[in-house]
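A protein chain is absent from this complex, but the other protein chains hold their places.
Chain naming follows the written order as A and B, and within any one chain the residues start at number 1.
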Amino acid sequence: MTAGSGVDGVPVRVRLNGEEVTRSVEPRLLLSDFLRHGMGLTGTHVGCEHGVCGACTILVDGEPARACLMLAVQADGREITTVEGLTPGPAPPGPDDPALHPIQRAFRDTHALQCGFCTPGILMTTAAFLAETPRPSRAEIREALSGHLCRCTGYHHIVDGVARAAELLAAGEGAS
Amino acid sequence: MKPAPFDYLSPRTLDEALRMLAGAGDDARPLAGGQSLIPMLNFRLASPTALVDLGRVDELAGVTHRDEGGLTIGAMTTQRVLERHPDVALRAPLLAEGAPWIAHVQIRTRGTVGGSIAHADPAAELPALLLVLGAAVRVSRAPREGEPEGRIERTIRLADLFLGPFFTALEPDELITAIDVPPPGGREGCAFDEVARRRGDYAIAGVAARVRLDGQGACESVALAAVNAGPAPMLLREAAAELVGVPPLPDAIDRAATTATAECDPAPDMHASEAYRRHLVGVLAARTLTTAARRAAVEDGS
Partner (left out) sequence: MLGTRLPRLEDPRLLTGRARFIDDIEPPGTLHVAFVRSDLPHARIADIDVAKATRHPGVAAVVTADDLGELCRPGPVLVPPPPVEGAVFHARTPLPLARAVVRYQGEAIAAVVADSRYVAEDAAALVGVDLTPLDSVGDYERALDPDAPLVHPDLGSNLAARVRQTKGDYEVARREAAVVVSRTFRYDRGVAAAIENRGIIAEWDGGGGSLTVWDTTQAPIPVRNGLAALFGLPESRVRVIAPFIGGGFGPKVMFYGEEIVVPWLAMRLGRPVKWIEDRYENFFATTQERAQTHEAELALDGEGRILGVRDRFVHDTGAYDSYGLTVPINTQCTLLGPYRVPAYDSAFDVVFTNTPIVTPVRGAGRQHGVFVIERLLDFAAREIDLNVVEIRSRNLLEPHEFPHDHGILYQDSASLTYDSGDYQPALEEAARRIGFDGFDDERRRAAGEGRLLGLGLACYVEGTGIGPYEGARVTVEPGGTVSVATGVGTQGQGHFTAFAQLVADELGVDPARVRVVTGDTAEFHWGTGTFASRGAVVAGSAVHSAAVTVRGKILAHAARALEVDPTDLELADGAARVRGAPDVSIDLGELALRANPLRGAVEPGTEPGLEATSYFGPAAGSTASGVHAVIVEVDPDTSLVEILRYVVVHDCGTVINPMIVDGQIHGGVALGIGNAFFEELVLDEYGGLSNASFMDYLLPTATDVPDIETAHIETPSPLNPLGAKGVGEAGAIPVAAVFAQAVESALRDGAPGLEILGAPLGPGKLFELRRMAPTDAAGAHS
């Protein structure tokens, strides 16, 4: 994919949500645009394009990173996980509810999202955070969430959601 | 907020990187973690003609400890690694303590130690932390016209590196390859603290302190550095000198802190007046010196 200015593409090979993909990209293409518009993974949202809001947070080799602060070419050879890769199994066709990851279920149970725009990034940070800190305190959860801006929820229910997700994961609950 | 076009160079070795950087012209920039550079590209505040991506130069990453006990930190080591590396926790605990103050985890997983130093942001934490540790950077460049083959290397003490806001003693064709951190000596303790508007923000002001005690409990050496309290990352030498030779008792620490408020050179901005910044430097100097001295006192000095 090019950003459209006719500059020669650079090959990029990434393991994206478990699948090898190779594309030729213009060097200036942001990873966020590559994922959204090149690969059609529009669950990764873009809110500020300067690395503050956190909506575009993805996992790079399992660690959270801002997709708007990476060039697609920098992802070459990396493993990338987006919110689409968090959900177990392929999404069903039509309006039916897809299967949910325990973190996603916990967020729904606790009303941890309103407009839902910042949510995918928060889910990715939460996944990495709970893998490392399976029994977090509320203060630790707040600290872990501090790299995300949410304008709707006031965070209270998001903290509840992360705490609930930790419980679900500790209870060994898989995807529904 | 999309970057302007640029050429992209992706070296695999340091020599290749140095050659590419030297050959790409004055408007080329090395790309380390990109966590400061890419926002500038997105705002089009920077429009380099070419980026030399150091991300695949494996020899630039990693933390090793040297025989004498010090650490060598590869320039492309991420701040997240610094935060969690067992050698860092053991041999330079101040870096492990200070690293979590750098932005948010999603930035630290990409942001690098070398990139942060080369960027020379007076509001950044890492330069101040490394200043009080007496660190030095190893710098390399490709030979220039007329020079013999082989890369040219030099070492610059951190204290000599920062010349002004976003301005260092590095030449345009030079790259930081590693940072040498000396081993902790004897009864030594360090501390870092900062005041920021929000978690993860650049500090309104921050202070890093290192205190080494002699056998009698007096300060043998002291280093103090301030974040966002001057045009460049800066050591507060007068304030530190105030404590040398005396025990780190509250009165002495308060005197040093008062000196720090005068010695720092902050500018006002939308978040803080000059007076508030000076005041905070004093508060934080007192806090970090107290903590550092307490930590030094429990070291056995072996």
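The criterion applied here is as follows: contacts are C-beta pairs under 8 Å (C-beta built on N, C-alpha and C of every residue); 3 or more make two chains touch, one makes a residue touch a chain.
All of these numbers come straight from a predicted model, not from anything done at the bench.
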**Message:** Using the document's definition of touch, tell me which of A:62, A:134 or A:154 contacts the absent chain.
**Reply:** A:154
**Fill in**
The listed residue (A:63, A:79 or A:109) that touches the chain absent from the view is A:109
**Touch list for chain B against the chain that is not drawn** = 1-5, 39, 43-44, 195, 197-202, 204, 254, 257-258, 261, 270-273, 275-276, 278-280, 282-283, 286
**Item:** chain A, residues in touch with the chain not shown (by the definition above)
**Value:** 2-6, 26, 28-29, 36-37, 41-50, 52-53, 55, 82-84, 86-87, 91, 95, 97-98, 100, 104, 107-109, 111, 113-120, 123, 138, 141-143, 145-159
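Just so it is clear, only the chains that are shown with their structure count from here on.
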**Asked** Taking each chain's centre as the mean of its CA atoms, how far is chain A from chain B in angstrom?
**Response** 30
**Fill in**
Per the touch rule, the chain A residues reaching chain B in their complex are 3, 5, 7, 10, 26-28, 30, 33, 49-51, 54, 57, 60, 63-66, 68-71, 73-74, 76-77, 125, 143-144, 146-147
**Item:** Residues of chain B that touch chain A when the two form their complex
**Value:** 1-8, 10, 31, 34-35, 38-39, 41-43, 51, 53, 55-56, 80, 103-107, 109-110, 198-200
